[in-house]
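As structure tokens, the structure follows; a few thoughts come after it.
With one protein chain removed, the remaining protein chains of the complex are shown where they sit.
Entry: chain A
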Amino acid sequence: MKKADLKSLDLATLWRGLTRPDPAGTDRVVPPTGFTAQLTVFSAAAMAFLAVFALALALATGRLAERWSSELAQTVTVRISAPEDQIDEQTLTVMEALKTTPGIAEARLLPDDEVEGLLEPWFGPDVPVEALPVPRLIEITEAAEGFDAEALRLRLEGEAPGAVLDDHTRWRQPLVSAANRLRVLGLVSLLLIAAASGAMITLAAKAALAANGQVIRVLRLIGARDITIATAFVRRFTRRAAMGAAGGTALGMAAIWALPAMDQAGSFLTGLGFQGWGWLWSLLIPPLAAAIGFVATRWAALKMLREVR
């Protein structure tokens, strides 16, 4: 038998058939498949729910990595611990050294109230900072070209032995790295969810098409074109995927919205959510699920129709 040509089933034609209204009720030629339909809707909903979380994770870790990277790149601290009679002098020396170091945009000595604010979580609100041997803190803002931290460290050792340059690398770098990996994992999860959704919808569509092999043969026998048959199936599965995904997305967004706020939990957990326009990304999930349903069912329909003359 000659290999079936299915030129009429190109994507554009099928899409037109899909978006055109169906006043004649051509879709009714496909028998209702209760259980398969429910499974498709449920699978699409579950996948969309997971996709919302994967998206939130990817966006949140992206923001986290960006924030930490930015802080790491731009702020460095010099801590000066010295006997009381030397601390002012060493502070002045350090400030002078920083002013003359290339790559430093700004060096700011933290005033007592800011230092008090930093200590407040540990000592309470009424800290007598002046009565404690609290080190002086100088916040450095790095210029775009950066500075030679090792050279500055050596210089401070020589000129102000009580000064310690802390560029936060030791503890921030692994966190930034972890956040970046989490972002990649979030994106990979999204891709896997999309692929799994496609596979599930394809399986459901193939099962429905196989179960309706006799229907398809009857339709071909009475002169139905491939586009008519395929559209009836594709329309049904695309709608199911879109409906399920819309429900799953709504639930997922509600669950994210219900996460504790920053003042109730740590900043990382609060970051696991959407901010501002980020919420709109979730709204792309139902149309994407519909697109996956469309492509997956079209593929299954093509395979099935090739077997029927």
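Basically, contacts are C-beta pairs under 8 Å (C-beta built on N, C-alpha and C of every residue); 3 or more make two chains touch, one makes a residue touch a chain; residues count from 1.
Everything that follows uses one rule, which is that contacts and distances are computed from a predicted model.
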### Among "Anti-sigma factor antagonist", "4Fe-4S dicluster domain-containing protein", "Cell division transport system ATP-binding protein" or "ABC transporter domain-containing protein", UniProt-listed name of the chain not shown
"Cell division transport system ATP-binding protein"
### Message
Touch as defined at the start, partner being the missing chain; which of A:T26, A:S69 or A:Q86 qualifies?
### Response
A:T26
### Task
Looking beyond the chains shown, say which of A:A149, A:A207, A:A224 or A:V295 touches the absent one.
A:A224
### Query
Footprint of the hidden chain on chain A, which residues?
1-2, 4-8, 24-26, 28-29, 31-32, 214-215, 217-226, 228-229, 309
